[in-house]
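Once you've had a glance at the structure underneath, I'll fire off some questions.
What you see is the complex with one protein chain gone and the rest in place.
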Amino acid sequence: MASSNPYKTYLNIWLLLMFLTFITVYVAQFDFGTLNVPIALLVASIKAGVVALYFMHLKYEDSMTWIFATYPLFLLFLLIAFSATDIFTRVAN
Amino acid sequence: MQIMKFIKSLAYPSEMLPPIVEEESHFDPETEHSAAKLGMWLFLATELLLFGGLFAAYAIFRAKYPTMFAEGSASLDVVLGTVNTVILIFSSWTVAVAVSAIQENKIKLVQVMLWITIICAAIFGINKYFEYSYKLSNGITPGTDIFYSIYFAATGVHMLHVFIGMAVLGVILKKTYEGRYSKENFTAIEIGGLYWHLVDLIWIYLFPLLYLVG
Partner (left out) sequence: MSHSHSFDKHYLEDGKGFKSWFFTHDHKRLGVMYLWAIGIFFVLAAIASFLIRFEHLSPGQTIVSAQTYNVLFTLHGAVMVFLFIVPGVAASFGNFLIPLMIGARDVIFPKLNLYSFWIYCAGSLILLLSLAAPVDTGWTFYTPYSIDTGTNVILVTFGVFVLGFSSILTGINFIVSMHKLRAPGLTWDRLPLFCWAAYATSLLQVLATPVVGITLLLLIGERYFGLGFFDPAKGGDPVLFQHFFWFYSHPAVYIMILPAMGIISEVIPVFSRKPIFGYKAIAYSSLAIALISFLVWGHHMFTSGQSKLINIIFSVITFAVAVPTAIKVFNWLWTMYKGSVELSTAMLYSLAFIFLFTIGGLTGLFLGALAADIHLHDTYFVVAHMHYVMIGGTVFGLFSAIHFWYPKMWGKMFDEFKAKIAFTLIFIGFNVVFFPQFILGTQGMPRRYFNYAPEFESLHQLSTYGTWILGVGFILMLYTLFKPVGVADSNPYRSVSLEWSMPSPPPTLNFEEIPTVTTSTYDYGTKVEQEA
């Protein structure tokens, strides 16, 4: 941990995560129509990013670790994109 | 116990038990430390893709059956889900503190933090048990419809990871009492911590997708 006082950072991060959790639950009461899922995913991704960067110290890791940490997300995108393209462009015989 | 050791060995390779005599390592500690971290990140990548199949299924079937997902999601207990989210994020924090504490040789703090983490994991499991049994007693099973298939499969596989994480952290905790870790030798705690954060990460996505926005 490069920061001089990691405990303080962790506390702040935790408070931020709690706040974001509150946001997650709070905004779910409103119906944004098709934006519901993107908004939920956006908040979740901010939380996940914060956990990875600070709790998991990804911020201080080398580029190789970054590649291994992010490449699976791309593969997951491929898996969803290609299978969904199939399933939603099928024409019934 | 053998199983615990074995599970642990998956998370932290270079400190495993049989044969009991500690073998002299062929590599220097700095290399071993950075290698263990890189290896763990690779393992986390596989975990992510393991859940990836479930996320892909979620995306596709949610788009296909929006009403089913809306109804299913509404039937889940948001309060329990939120409580579990708070618990997991809290336990992620305590693990992070433990990882930093060991690097300053604060063994006592490490032990307290790991105890809290494991207790949080147990509470998470108990909540999930109530959630499952409530659903099952109402006749809702994994086969009820696709939404519940996703719900049970995703949270079930996640629960399995919570248990594995508990076991890993439990073994590490036990070893802290044996004086195995110090600021020179803390890779196991760091690696175990990374695993636990992943369990948290997955839940951060599962919670809104299943409980909130169905």
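Here are some notes:
A and B label the chains in the order they appear, each numbered from 1.
Going forward, contacts are C-beta pairs under 8 Å (C-beta built on N, C-alpha and C of every residue); 3 or more make two chains touch, one makes a residue touch a chain.
Predicted model, so just to flag it, every value in this text is computed and none were measured.
Here the missing chain is touched by one residue of B:49, B:80 or B:164, and it is B:49. Think of the hidden chain as still there; on subunit A it touches residues 64, 71-72, 75, 78-79, 82-83, 85-91. Within the complete assembly, residues 6, 9-10, 13-14, 16, 18-19, 23-24, 26-27, 31-32, 34-36, 38-39, 42-43, 45-54, 56-57, 60-61, 64-65, 68, 141-143, 145-146, 149-150, 152-153, 157 of subunit B touch the chain that is not shown.
Please note the rule applied: only the chains that are shown with their structure count from here on.
Computed from the mean C-alpha positions, the centre of subunit A lies at a distance of 16 Å from the centre of subunit B. Contact residues on subunit A toward subunit B in their complex (touch as defined above): 1, 6-7, 10-11, 13-14, 17-18, 21, 24-25, 28, 36-37, 40-41, 43-44, 47-48, 51-52, 54-56, 61, 64-65, 68-69, 71-73, 75-76, 79-80, 83-84, 87-88.
Within the complex formed with subunit A, the residues of subunit B that make contact are 37-38, 41-42, 44-46, 48-49, 52-53, 55-56, 59-60, 62-64, 78, 82, 85-86, 89-90, 92-93, 95-97, 100, 103, 193-194, 197, 200-201, 204-205, 207-209, 212-213.
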